[in-house]
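Sharing a structure here in structure tokens format.
Here the complex is missing a single protein chain, while all its other protein chains stay put.
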Amino acid sequence: MPGSQGRKPGGGTDARRASAEVLGSERLPGDHQRLLLKAPQVARQAAPGQFVHIWCHPPDEIGRPPGSALLRRPYSISRLRPPDGVEILLRVRGIGGRILSQIPKGRLLDVIGPLGNGFRIRQSMRTAVIVAGGIGLAPVPFMIQALSSRLARVVLLAGAASDGKLPYRVEREPDKPASLPVLASLGAEVEFVSETVEGTLVSDLLEQRLDALDPDSDEVMAIGPRAMLKRLAAITEGRFSLQVSLEERMACGLGACRSCVVPAANGAGYKTVCRDGPVFYAHEVDWERLQP
Amino acid sequence: MPGSQGRKPGGGTDARRASAEVLGSERLPGDHQRLLLKAPQVARQAAPGQFVHIWCHPPDEIGRPPGSALLRRPYSISRLRPPDGVEILLRVRGIGGRILSQIPKGRLLDVIGPLGNGFRIRQSMRTAVIVAGGIGLAPVPFMIQALSSRLARVVLLAGAASDGKLPYRVEREPDKPASLPVLASLGAEVEFVSETVEGTLVSDLLEQRLDALDPDSDEVMAIGPRAMLKRLAAITEGRFSLQVSLEERMACGLGACRSCVVPAANGAGYKTVCRDGPVFYAHEVDWERLQP
Amino acid sequence: MSGPDLSVKIGAMAMNNPVMVASGIFGYGDEFRGLADYGELGALVLKTITREPRLGNPPACRTAETPAGIVNAIGLENVGLDAFLAEKLPAAMEYETNIVASIAGETPEEFADCARALDQTEVAAIELNISCPNVKKGGMAFGVDPEASAEVVAAVRAAAAKPIVAKLTPNVTDISSVAVACETAGADGVSLTNTFSAMVVDVERRCPLLAAGMGGLSGPAIRPAAVYRVYQVAQAVAIPVVGMGGIWNANDALEFILAGASAVAVGTVLYADPAAGNRVLAGIREYLDRHGLAKVSELVGSVSIPHTSG
Partner (left out) sequence: MSGPDLSVKIGAMAMNNPVMVASGIFGYGDEFRGLADYGELGALVLKTITREPRLGNPPACRTAETPAGIVNAIGLENVGLDAFLAEKLPAAMEYETNIVASIAGETPEEFADCARALDQTEVAAIELNISCPNVKKGGMAFGVDPEASAEVVAAVRAAAAKPIVAKLTPNVTDISSVAVACETAGADGVSLTNTFSAMVVDVERRCPLLAAGMGGLSGPAIRPAAVYRVYQVAQAVAIPVVGMGGIWNANDALEFILAGASAVAVGTVLYADPAAGNRVLAGIREYLDRHGLAKVSELVGSVSIPHTSG
């Protein structure tokens, strides 16, 4: 039944599950797609760093098993569009992303969320330094939205393998660090480096600035490739509070199936990315045992 | 990759397989859909009663297994639209039909055909009496097209459970048998009965006319539910040459897998509907052993 | 609600209807809370526990997708019996329906120890996950050997009065013989199937995708293979059979019931549709109404395989 309208999926009684209308879908550079969903339950409750778990097929076909993308797909909440719009930003790599990127405006998506724990904003916090690499940039707009309204200063250090891999336009002016104007306009001081142009890793940017930060009031929040996160954990260890957002393959997204575990620090078994995370304090994670 | 253009599927070297563009798709009454395909290889070679075997998913996704409609679906050639248009008429029941009915104009379909053996037109034939029930009407336009150009007379006796189950408009005038104007206009004398209005079975219509037919020059060609075909086989047995078109679940559609067999007369094992049929002379089939 | 009689009994466990949640899918029951009315279902089977806590298989990754299925290699990560009794079970008991505990062990004694403790709780029944490795037999699963399976059932039978359901693995030549051995040893029911042993290779990185190397295939992909095994087992035993393996909708569930299952369990589908059990239940009800059947039990095992063979 194509283009079918708004049946509430499965009779769920939980406010976390809803059929969200696709209000917009936009192709962005670097094989990215931005989807705008009408998801009041998400918009109302979400914290930056949380994710939504999306069934990639039409909600009214949930009674028929698909051949691929049988599991939901986790995507960070990328940005809120008040009153009830929620953006996700996806990089199209596999089948689920491809299906989602092709869903036309007006169709419905079965979405569960917000799920997981987002970034914590401590009472005493003054400056947040967001370090983001690659697709890690997806939740950054929402992070800036939320942080800039509450903190004195939000700095974004962003990196990518090359400019073309980014969903955003890069602004390069002589004698100034490269910037991402779209993100800067949300209220952050932005510095961007690409491995091909600047030849710098984003973790190097943080390292250069560490001495200027105050461990009591400033905090680093990082999202991106594991190698980057590992490096940041090493740089900040014992000096700064670092929050990292991790990714793992998921099934339930709810903490039940134990698919998405990462090793906890101090031999305390495993933690689930979906429920204990995706955002962890770096000291909660056993970086030695964490797979690359 | 949606709406992708014309890659020849799979590097097949056979003229029977091609990516056919959907030139039109039209919803008809009774849950029917008419698809017009641009399929020159079919249009050039087809005989009435032959079928095409259709992959229900986009041709360029044939490298990814679907969860349902993994097998092709057989559909009779319903009508030719010269120079290279081929119509199929499908009743939407299951998943394959549903997918096909939703494919928009301009998309491609991976089609193998024409397959099987169609109705034979003997040299000495003068009158063809087509007896068709229900979805058996699908290939009838093509049959009339082909027969009326070569025979003196083409009679269509058509039946359905009710008028509403038909893809065609029924014309009822006082003191005249009901007719199907669309089919009549192709060159046949049409008589239509519905079980709910006339309360007659189409096999009764044939029975009433049998004495007026000449076994040497006239022939009955039947397509429709098994019960109807069985009845016709009984009525005509030993008196008239009867050709019937049978349906069976298929896998290959080519005579290789032996999925679609029906019992042959005289204990001669099984015949395949896809390659030996779908049209058989009634005397080739073991009607006793044929499942209902 | 009046309507067809959907009730089912497995030993002393009375269920309002034949739809259960399969073990492991649903954790200890709490995590899915609110996403559907799980209390409406016939019974909820919690994740398998062992006497001692277990870490399970290494992470990254534990679950992979395959055509119409998933392969998991969680490896019985669980909090262990004590924490289960203290923390997990009380939360699960808040659901107003039968709670079934699932247990595993490396020896019959470990099974018996868990069962003895559970017998003192409010759980409605105990499921024995005999697909786990038997240390005495060099790590071969108990469930592939009728005698080893019977040993486990007998040990639990001696330790607990609660209804016992033995959960069978499909990775055997003759699943019926295992089912019969469990029945003879005192099981009140059997459930099947657990997952099919399976492997996914990461072709680009040239290694198994699952960190554990191999795992278990579940989901719609296995349904026809599971239905056949339920049919075989139902022909062989008199105790109730719980059918599962790839159930996605009411039609699938009815396939199992017609093949001989008195009850069915939803598993993998809950990851797509947390309310699938309720959807399946509604569909079974609708089917019974439409076919004018007063009881679901009339359907159980009502298909048979012809004895001709080609």
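Labels A, B and C are assigned to the chains in the order they are written; within every chain, residues are numbered from 1.
The rule we apply is simple: a residue touches a chain if its C-beta (ideal position, glycine included) is under 8 Å from a C-beta of that chain, and two chains touch if they have at least 3 such contacts.
This is a predicted model, so every value here is computed, not measured.
With respect to the full assembly, the chain omitted from this view is in touch with A, B, C. Shown as candidates are C:55, C:83 or C:282; the residue that touches the absent chain is C:55. Of the candidate positions C:6, C:79 or C:258, contact with the hidden chain is made by C:258. Interface note for the absent chain: among B:193, B:262 or B:279, the touching residue is B:262.
Interface residues of subunit B with the unshown chain, by the touch rule above, are 9-17, 55, 62-72, 110, 112, 248-263, 269-270, 275, 290-291.
Residues of subunit A in touch with the missing chain: 65, 67. As for the chain not pictured, it touches subunit C at residues 54-58, 64, 66-69, 71, 75-77, 133, 139, 144, 171-173, 196-201, 203, 206-208, 211-214, 217, 219-225, 227-229, 231, 246, 248, 251, 254-255, 258-259, 287, 299, 302-306, 308-310.
One rule holds in what follows: only the chains that are shown with their structure count from here on.
For the criterion of most C-beta pairs in contact, the winning chain pair is A-C. Of all chains shown, C has the CA centroid lying nearest to the centroid of every protein CA atom. The geometric centre of subunit B is 46 Å away from that of subunit C, both derived from CA atoms. Annotation for subunit B: residues 65, 67 touch two or more other chains. Residue positions of subunit C with contacts to 2 or more other chains are 67-68, 220.
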